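One protein chain is absent from this view; the other protein chains keep their places.
Read from first to last, the chains carry the letters A, B and C; within each, the first residue is number 1.
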Amino acid sequence: MTLSDEQQIEALRRMWQIRFFEEAAIRLYGEGRYRGSTHPYIAQEATALGVCATLRPTDQVLATYRGHGAAIAKGADPRGMMAELLGKATGMCKGKGGSMHMSQTDVGFLGCNAIVAGHIPIAGGVALAQKLDDTGAVTAVFFGDGASCEGVFYETLNMATLWKLPLLFVVENNEYAISTHVSESISVPNISMRAQGFGLPGVTVDGRDFYAVYDAAGEAVARARRGDGPTLLEAKTVRWGRHSAVAAGPAGANIDKWKLTDPIPRFKQELLQRGVVSEAQISDIERDAKATIDDAVAFAIESPYPELSELQTDMYA
Amino acid sequence: MTLSDEQQIEALRRMWQIRFFEEAAIRLYGEGRYRGSTHPYIAQEATALGVCATLRPTDQVLATYRGHGAAIAKGADPRGMMAELLGKATGMCKGKGGSMHMSQTDVGFLGCNAIVAGHIPIAGGVALAQKLDDTGAVTAVFFGDGASCEGVFYETLNMATLWKLPLLFVVENNEYAISTHVSESISVPNISMRAQGFGLPGVTVDGRDFYAVYDAAGEAVARARRGDGPTLLEAKTVRWGRHSAVAAGPAGANIDKWKLTDPIPRFKQELLQRGVVSEAQISDIERDAKATIDDAVAFAIESPYPELSELQTDMYA
Amino acid sequence: MHELTYAQAINEGIREEMRRNQKIMVLGEDVGKYGGVFGVTRGLFDEFGGERVRDCPLNEAAIVSFAIGLAIQGRPAIAELEFMDFTTFAMDPITNQAPKLRYFWGGQVSVPLTVRTPIAAGLGFGTQHSQSLEAWLIHVPGLKVAMPSNAYDAKGLIKSAIRDPNPVVFAESIGLYATKGQIPDEDYTIPFGKAEIKRKGDDVTLVALGLLVPKALKAAEELAGRGVDVEVIDPRTVAPLDIETIIASVKKTGRLVIAHVASKTGGIGAEIAQQVVERAFDSLDGPPVRVAAPDVPIAASAQLESAIIPDVADIVKACLSFRNARA
Partner (left out) sequence: MHELTYAQAINEGIREEMRRNQKIMVLGEDVGKYGGVFGVTRGLFDEFGGERVRDCPLNEAAIVSFAIGLAIQGRPAIAELEFMDFTTFAMDPITNQAPKLRYFWGGQVSVPLTVRTPIAAGLGFGTQHSQSLEAWLIHVPGLKVAMPSNAYDAKGLIKSAIRDPNPVVFAESIGLYATKGQIPDEDYTIPFGKAEIKRKGDDVTLVALGLLVPKALKAAEELAGRGVDVEVIDPRTVAPLDIETIIASVKKTGRLVIAHVASKTGGIGAEIAQQVVERAFDSLDGPPVRVAAPDVPIAASAQLESAIIPDVADIVKACLSFRNARA
């Protein structure tokens, strides 16, 4: 697979959208515009884009509560997302889901899930459906290092390998599960090594490097489309600092380290070096992404809250 | 570690006891002397004895519903077991546990468990307690190939490795979980390979070979006592035929194959070759084991059922 | 008409639905070639093949979750858990995922999931294999729960469950698997939320669930001999629950007995009683009476267990317990 210039430009645009979306999400939380919590995807943008750039609209993505990045990367509408965050009737889930349950099935984004790892075996079922449909579609499931400790992850590794499902496990190792460092929770140095116990390929890449992620994901997706089964892809990354908008002080990587490894400037640099874009174009893309999110925020703020009658809808089909 | 002659003789005696116990259990079930079910350990005796011969009285063993073998191997009283099977007041659990919940804590047998794999993480906690007690004691947990698919098994592999617990995982791969062959349920050829994804040693041995099990278990136990952490020991074995006394027709290995690989004649043969016992002694041991079980059966049959007032006891300490 | 056991009736219901809709799948432990540990899926593997009747590794959480994944991709999925006690391993997908996904995604998907699982109460399997846990499930908004008491209902309800675009837990009773019933030759379904009055009566309303319905009918017969005319109601599904039929009956009889095999405290009996009390307080001669297992783990010993699981005599006694018995 080769990436067109437009694809790379679109990837940068979405990386910016994610960054601005999350910054807005934190700001709006601070302003008391919604309750609960939100889990910023800041600093992990290259992983979502690197993976989703290998996917087709008919492929499926499932993500965790830290899933706004995957949503935008898969093409979800920032307006619907922002309105959802604020609990508005115009939200993609009518305000019923909030930050941790965003989904937009018509672009193949089968949602965030607030139960850590709960979505991994569901993704297995989605991939099984794809295999039976035999259309060459694949599923990518995003989850964290912490999630990789839950039993259902291993159960799914086993079943997906056994049944050769078109499934891409994307574990985003940002070193922390809330406060717990991977060295205190995972018995092997790389999470991709889990694959050795299950008989599927396991690969570790720098999750802050768009191209590295793209290449590894591309290979895994091609393998899956061929019917050769799943791959465990570990994207090593860092967390901006706080686990969530409500979590107490930084426990993750500190902001200086973060700035050095920010995937967006890095990707920008590479795009310039590769001659894909000019400096001027880059400013345009950044401005455009900003405008998209500003518009989404305005839309979300102006939107009405759901009617109370909505409490009773959507329970049963 | 070297085995004394007495230890080897005792191992043979207990293998016979297990065999006779299980034959009696099947017969008594057929006679309608108890309800529910029972899961014979027949043909797997060498594994329980090979492992338990490496253990001290203060070590702990946890097992599945197919756990009568582990119980006898760890020194549980056949009378208490047989009475438990028949639901009698003199049963080791006062009749409240039945076939699938036998336990005798004063010999370090922390019971059978009827939830497949449910006992594996409990064994992890027991091993953690031992590590904190720092007495060099270890825990061995027995479970089947089927159980190795449950998420809690992997969760425990991870935690035990991370915390270097004195835990010996003994997976008895008898090829079947009820009707499901390992090739249909496990994504790698040997279950011991799971260890590779978790960073602990994984070993596969012929579970019908007492000495092979003993040697591998001995190494693992020594490692655990030294504080070097857990080992995953896979004992390859066969199932006599039916999953349980109630299960429909044989789905496991057929009886001809089973006879060829019967661990008891094999062990007998080796004992003779090694000059540990004479033919005459062997007959005595067999007769003695038979007498023990016959006595247990008589004891169990003669014992009274629990009083109805027992319904309300033992709920709270 | 043809005669089938309760187990065969469920089998026939699944089979017919799988013929109607090629997308329907069966997943579980031993459901394939082996036909299920209690034989309920027997023959489905031969007819529909291993792709659609799929033996799974031994992992309940993943089985139900995979079924959810299939369901939200438009493939109605039937997952089997070998005993209801093992719902404990699948509680997350059963309660946090299946019944909530549609809601928290604002209606973007439907979840045509059926989780079949049998209750083994009274068979001597011991405390981890004998529980009737429907009370947990009725407390989960978005989940439907069926508890068939006979072959005819079992077939009609399993077909409704499979056709339902929403998650259903289908709680079978092993103690009923061998009971026989007459099954119409033509296609039929039984709607959820519609109780059946199994026997008309004027003196006591007796609501019984699953395994206890046949026992309730026996009790009613015995009571008739003693001049007490019992109306026996089988809710058939407990979520949704047809409380209207129960209330209408209580308005006539003034007395309510509820019988289930689950332990008493926190059981469904309390919920049914309170709904009736809320809406028909003035019609009641006295408090509703619960017949249920005592609040103890279920002992394996046959003698102990038979004292735990409610029987005909317990039901009779409850029906005679009203102070001003009319009869």
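Just so it is clear, a residue touches a chain if its C-beta (ideal position, glycine included) is under 8 Å from a C-beta of that chain, and two chains touch if they have at least 3 such contacts.
Not measured: the values here are computed from a predicted model.
A.B. asks: Based on the whole complex, identify which of B:I26, B:L128 or B:I301 touches the chain you can't see.
C.D. replies: For the chain that is not drawn, the touching residue is B:L128.
A.B. asks: Which one, A:A48, A:V116, A:V238 or A:A289, makes contact with the chain that was left out?
C.D. replies: Touches the omitted chain: A:V116.
A.B. asks: Given that one chain is not shown, which residue among C:P112, C:P214 or C:G269 touches it?
C.D. replies: Of all options in C:P112, C:P214 or C:G269, contact with the hidden chain holds for C:G269.
A.B. asks: Can you tell me which of B:R14, B:R79 or B:K96 touches the chain that was removed from the display?
C.D. replies: B:K96
A.B. asks: Which residue from A:G95, A:P166 or A:P263 sits in contact with the chain not drawn here?
C.D. replies: The single option touching the absent chain is A:G95.
A.B. asks: Spell out the interface residues on chain A facing the chain that's missing from view.
C.D. replies: Touching the chain left out of view, chain A contributes residues 34-37, 87-88, 91, 95-101, 113-118, 146-147, 149-151, 177-180, 184-186, 247-248, 251, 305-306, 308, 310-312, 315.
A.B. asks: Could I get the residues of chain B that touch the absent chain, sorted low to high?
C.D. replies: 91-98, 101, 103-106, 110-111, 113, 115, 118, 120-130, 132-133, 151-152, 155-156, 158-159, 162, 313-317
A.B. asks: Which chain C residues would touch the chain omitted from the figure, given the whole complex?
C.D. replies: Answer for chain C: residues 85, 87-89, 91-92, 95-96, 99-100, 103-104, 126-128, 133, 135-136, 138-142, 239, 262-263, 265-271, 273-275, 277-279, 281, 284, 286-290, 295-297, 299-300 touch the chain left out.
Everything that follows uses one rule, which is that only the chains that are shown with their structure count from here on.
A.B. asks: If we look at chain B and chain C, which chains touch each of them?
C.D. replies: Where chain B and chain C share a partner, that partner set is A.
A.B. asks: Farthest chain from chain A, comparing Cα centres?
C.D. replies: Max centre-to-centre separation from chain A belongs to B.
A.B. asks: Could you put a whole-Å number on the gap between the CA centroids of chain B and chain C?
C.D. replies: Inter-chain centre distance comes to 36 Å.
A.B. asks: Centroid of chain A to centroid of chain C, CA atoms only: how many Å?
C.D. replies: 40
A.B. asks: Provide the list of chain A residues touching at least two other chains, using ranges where the numbers run on.
C.D. replies: 151-152, 155, 158-159, 162
A.B. asks: Chain C: which residues touch two or more other chains?
C.D. replies: Within chain C, the residues that touch at least two other chains are 56-57, 59, 61-62.
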